[in-house]
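Since the structure comes first, as structure tokens, the remarks are kept for the end.
With one protein chain removed, the remaining protein chains of the complex are shown where they sit.
Our next item is chain A:
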Amino acid sequence: MASRVSLKSRGKEGKGSKGSDEKSTAQCLKEWSTWTMKKAKVITHYGFIPLVIIIGMNSDPKPQLYQFLSPV
């Protein structure tokens, strides 16, 4: 009895997961894009100012490090 019940429930689960497989490509895409946006936000938040500084310090005429640090 118990085994039959469990077989039935597994059968239902099998069908259920197939149905959700078809939906999950769209959901996967949504989850991926949300994950990418979150990572991009963190990277931009920490990395934008260092990026500008690196690009600026490598532009010509190349400024020296003491010019960057001194307040005058």
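To be clear about the criterion, contacts are C-beta pairs under 8 Å (C-beta built on N, C-alpha and C of every residue); 3 or more make two chains touch, one makes a residue touch a chain; residues count from 1.
What we mean here is this: contacts and distances are computed from a predicted model.
Chemist: Given the options "Nicotinamide-nucleotide adenylyltransferase", "L antigen family member 3", "GPI transamidase subunit PIG-U" or "Mitochondrial import receptor subunit TOM40-1-like isoform X1", which would UniProt use as the protein name of the unshown chain?
Modeler: Hidden chain, UniProt protein name: "Mitochondrial import receptor subunit TOM40-1-like isoform X1".
Chemist: Since one chain isn't shown, list which residues of chain A touch it in the complete complex.
Modeler: Here the touching residues of chain A are 37, 41, 44-45, 48-49, 51-53, 55-57, 59-63, 67-68, 71-72.
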